[in-house]
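The next block holds one structure in the form of C-alpha cells; read it before the comments.
A single protein chain has been removed from this complex, and every other one stays in its place.
This part shows chain A:
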C-alpha cells in the first residue's frame, strides 16, 4: 500500500495525517476529560455525554448566528463567549439532570446506563424538534480560517492549532481542579468512600452535583470545539460516545493522564490507518488492539498501584 508514493510524499502524508490525528486527539481529550470525571471518578455511565457535547455545539451555532446578526463588530471574538456559554449551559443542564435523575441511582451504577441512554434519546429528539433534523454549521471568524504552509506539501490548519491550544488549557485546568484544589480533594474523597466523606464533614450531595455539572460543562466546551471540525446534527454525539468510553476505559478509568495517553494512541492510530485502509478496517484494527491490551491490563493503561 506504500508502493505508489515516494519517500517525501510518505513523510508528508504521515506528518499531515499525524496532525489531523492531533486535532482528533484534542476533541477526544475534551470529550473524554468530562467522561473521565463522570465515569472514572463518580462511576456513573453517562450515555448522554455525547448529547451534552452537542448542546455545546448548538449553543455555539446560536452564538455565531446571534453575533452575525446583531453584533458583527465583535464577530471575531464570539467563539470565546460561545465556549463560556456552552460550558454554562451544559453544566446547568448537568446539575439539573443530577438532581432529577442521577442522584437516585448512585447505589445502582448499571442502571445509570439505561437512565442516561433514555436521557440521550430525549435530548436527541429535543434537538430535532428545535433545530430540525438537518445538520448545521457555524461560520468561523476569519482569523481561524486558512492554514500555515510548513513546506510545499505540508499544511497545518489554524483552527486545528486553536483546538489543540484550547485542549491544553482545559486539560491543565482540570488537572489542577481535581488534584490541587479543595473541590477536587472533596470529589475524590466522596468517590472513594461516600459514607466516610460525609462523616469527615463533606456535603456529599453538593459535591456530587458540582462534579457532574463540571463533567457536563467540559463536554459542552468539547462541543464548541467540535463545531470547528465537523457539522452539528441531532445525532452527531452518538458517533463519538463509543470512542470516548473506549478511551476512558483503555486509559484506566480513574486516571486523567491515562485518559490523555489513550486518546493520543487511539486518535493517531485511527487517523494514520484511515488514510491507507478503509475507515472500518482502521476501526477494527484499533478495537482489536485495545481488546488485546485490556485482556493483559484489565484496569487500563494507567492504574493506581495501591492496596484496596
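One rule holds for everything that comes next: a contact is a pair of C-beta atoms (placed from the backbone, for glycine too) under 8 Å apart; a residue touches a chain by one contact, two chains touch by 3 or more; residues count from 1.
Assume contacts and distances are computed from a predicted model.
Not shown: a single chain whose UniProt protein name, out of "Ferritin-like domain-containing protein", "histidine kinase", "Heme exporter protein C" or "Urea ABC transporter ATP-binding subunit UrtE", is "Urea ABC transporter ATP-binding subunit UrtE". When you scan A:189, A:269 or A:293 for touch with the missing chain, the hit is A:189. Seen across the whole complex, the unshown chain contacts chain A at 182, 185-186, 188-189, 192-193, 195-204, 254, 304, 306-308.
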